[in-house]
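Note that one protein chain is taken out, while the other chains of the complex remain in position.
By written order: A and B. Residues from 1 in each chain.
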Amino acid sequence: MSPYVTVTTSEAQGTTLGERLHGLVAALGAAPVRSITGDGVRATLEIVQKAVAEGRGTAEIPFEVHEVPSGTPVLDWTVPKEWNVRAAYLVGPDGSRVVDIADHPLHLLGYSVPTRARLSLDELRPHLFSMPDRPDWIPYRTSYWNENWGFCLTDTALRALPDGEYEVVIDTTLTDGSLTYAEIVLPATEPAPAGGEPTEFLITTHTCHPATANDNGSGIAILTELAHHLAALPRRRHTFRLLFIPGTIGSITWLAQNRDVVGRIGHGLVLTGLGDRSQPTYKRSRRGDAVVDRAAAVALAETGRPHRVVDFSPYGYDERQFCSPGFDLPVGRFGRGQHGEYPEYHTSADNLDFVSPENLAESFGLLTRIIEICERNAVWRNTSPYGEPQLGRRGLYRAIGATMNRQAVEMGLLWVLNLADGTHDLLDIAARAGIEFDSVTAAVDALAGVGLLVPRDAVSPEGTP
Amino acid sequence: MSPYVTVTTSEAQGTTLGERLHGLVAALGAAPVRSITGDGVRATLEIVQKAVAEGRGTAEIPFEVHEVPSGTPVLDWTVPKEWNVRAAYLVGPDGSRVVDIADHPLHLLGYSVPTRARLSLDELRPHLFSMPDRPDWIPYRTSYWNENWGFCLTDTALRALPDGEYEVVIDTTLTDGSLTYAEIVLPATEPAPAGGEPTEFLITTHTCHPATANDNGSGIAILTELAHHLAALPRRRHTFRLLFIPGTIGSITWLAQNRDVVGRIGHGLVLTGLGDRSQPTYKRSRRGDAVVDRAAAVALAETGRPHRVVDFSPYGYDERQFCSPGFDLPVGRFGRGQHGEYPEYHTSADNLDFVSPENLAESFGLLTRIIEICERNAVWRNTSPYGEPQLGRRGLYRAIGATMNRQAVEMGLLWVLNLADGTHDLLDIAARAGIEFDSVTAAVDALAGVGLLVPRDAVSPEGTP
Partner (left out) sequence: MSPYVTVTTSEAQGTTLGERLHGLVAALGAAPVRSITGDGVRATLEIVQKAVAEGRGTAEIPFEVHEVPSGTPVLDWTVPKEWNVRAAYLVGPDGSRVVDIADHPLHLLGYSVPTRARLSLDELRPHLFSMPDRPDWIPYRTSYWNENWGFCLTDTALRALPDGEYEVVIDTTLTDGSLTYAEIVLPATEPAPAGGEPTEFLITTHTCHPATANDNGSGIAILTELAHHLAALPRRRHTFRLLFIPGTIGSITWLAQNRDVVGRIGHGLVLTGLGDRSQPTYKRSRRGDAVVDRAAAVALAETGRPHRVVDFSPYGYDERQFCSPGFDLPVGRFGRGQHGEYPEYHTSADNLDFVSPENLAESFGLLTRIIEICERNAVWRNTSPYGEPQLGRRGLYRAIGATMNRQAVEMGLLWVLNLADGTHDLLDIAARAGIEFDSVTAAVDALAGVGLLVPRDAVSPEGTP
């Protein structure tokens, strides 16, 4: 269990944080079939909204649902037609339903066009998807941008299909409608810094996967919980913007419609796959050394538990869009197992058993720690940079000289004073000093408290920096 | 055998590339004694010119021989007097010729001044050079800048010389004449890039060593063959300038007389010692990270065979001049064994047996691959840098989503789009992506084909970059 978990307000509610997150993943898995558009997405967002609105003593959390019409040009793309499913099944030669979306939401190829047909098994085969090497799992397949239809089923079921004529019933609609996403904005409680640096923290998760628990019920659940956590913070230096968006087209749509916001993003995280057994994993932004990249490395390392920090690559989730070269935003990705590296990925085996309350809670704790470090990180300026200031008369130094049992806090004071020259942020200082980030912030608090530190861009009392 | 060898036109001629190169080394070894000036150099260049003119279906290759008069000031140096040899021998006490240049071109100290003398063996000794640790080899020695004369012979022969009076006959001339070098210029077939970057590729080899096969018959042969290879290319982005020059004074002379060309050199290679058994070796330019340096490292590494990439040092061959601090050109050196590290270096043992057709062919293949990479390397710009462009509608993406067997080509597409921001060249992209250079160029071709990439300095259709 992460040390940070214990400081959340969760346990006060009678269930543990992990149990609450796991319960929300379960609720999301029971929602109607969802895809990148359609009523399934809306139902999902209603679950989220309800969970967000369940006041647990915190202030009201704004929750805004956006509908962007089909056909809207968004960057290089176009918002697609809206897809909805009433029913989808395959009737076998003996009249029984051999595959039915009512049994499992993965049975239908995502974005299957409306289809009614009678086909022989051989004619049908190109529309049937299974996993021969995992014969009891149903694969998850989609065809968003190429009109097609099909069914996904276990390889065992596929092999058992007798020859004969099959009836295809895909009662879907693919019509002009809209793309639906939700946004929670929690404004900063502190005034913007004088230096004009970006002040928003963007955190996103994708909402388009049907039923699968880790990818990405876990992301939706954790982002929902995060809204409570952030709303309850006594102070927020950043404005937090939480996005529940369909993958790829959702981030593209949001980016296209929020070009003014983009320039204010100082940190960002894409959340995916946070409940599985893999070690916590952070994927760096394209920049590689953004504050969020360095903060995540510290947050994962200071646990002393196994973890991974991996370099950016242009394959993955919505970080691909945020880190496209035109935007090049400081947005990393946080989760556990990475797409494709665990066999359950994009299959029916990514179910509620695959995610655990403990892993969800640990991921949540690490996420809030990354955020906390970004919130605390700043560039300070020593107001007494010529020689060391006399700490003793300010009560910050031991009275009897020449003992060697230096306290970490004293080394923190000295390192911060030495490196607070307006060019090093607190993460830099912690790294160079080889001391804990929290020792650095403790030193900052003590020194700022006696006026020996001011924010980099602060104007000194005499009016000169 | 290098994979690149198989794509040359060689085999179509009935002899293999390696055999043809080896045959040219043999022909060069049978030429008259050559040094940094004189008729031996002219005879050597005639052999080259004849080999170049042997059309094998390619366009006519211009071959220009330059004569620079003795006494011409060139940088810090002066073109020396021209040296020619009619005969040179040493007559022993019994009247027999104990050393004779007619037997081996290394027997005469290079640039020996005309001398006729009768001397005792003791008086003669300071003018006799042998290798006591290799008693059967004749060393190669010269005295270009200090007037002197002497004979080189095996230590066995030296030890067998009886006391008595010897007659020295050195029938050379050292008179005002000229320094001779040859130049092949194959112009670019493509328009110069808008960015104005250097557009010439300089490749040089030294012509001054008498008879020795690896150093540098191999270099002359390979540069000769390269002229055919380059002339046969359907497209050349660079102008290729091939120099056959005497070592040191040749490059100094060329640099002094081509100051206007120097600024156009974008890549360069000095070729030496390409037929011996040592592993292929690239020596970086003084800059260390020039395109040719990075291209050579890729070309050698992608073979999967042993090779070396070594740092620049100011000792070696003509790269010393090209990489002098005033010029600091991006010129590396390519070959196999390095001067001095193999015992046969600068001795009569550097003979035709010391170089093999296989090693010559492998070196040639690597050389053409280095050149190919430099030709292909460029800086491109993604024309749709905000978010990922929709590859599917351009036929560049798989139709059925969510499978994980990503093709290398798709990763190539994504990496190129992500890093084609006008600051990374293709070698940078291959290195950061960890993918083959050819996968990168395949992606570039595909993306440029649909207008998603343009050269960095291209003007966009709207007239803005």
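In this section, a residue touches a chain if its C-beta (ideal position, glycine included) is under 8 Å from a C-beta of that chain, and two chains touch if they have at least 3 such contacts.
As the structure is a prediction and not an experimental result, all values here were calculated from the model.
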Using the touch definition from the top, which of B:R141, B:R264 or B:R432 touches the missing chain? B:R141
From the listed residues B:D76, B:D260 or B:D353, report the one that touches the chain absent from this view. B:D76
Touch assignment to the omitted chain, from B:P135, B:G263 or B:P314, lands on B:P314
Based on the whole complex, identify which of A:F129, A:F201 or A:W415 touches the chain you can't see. A:W415
Of the residues in chain B, which ones touch the absent chain? 75-77, 110, 129, 139-146, 148, 248, 251-252, 255-256, 286, 313-315, 320-321, 323-328, 339-340, 345-346
Residues of chain A (touch criterion as defined above) contacting the omitted chain: 382, 384-390, 392-393, 399-404, 406, 411, 414-415, 417-421, 433
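Criterion: only the chains that are shown with their structure count from here on.
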Centre to centre, by mean C-alpha position, how many angstrom separate chain A and chain B? 55
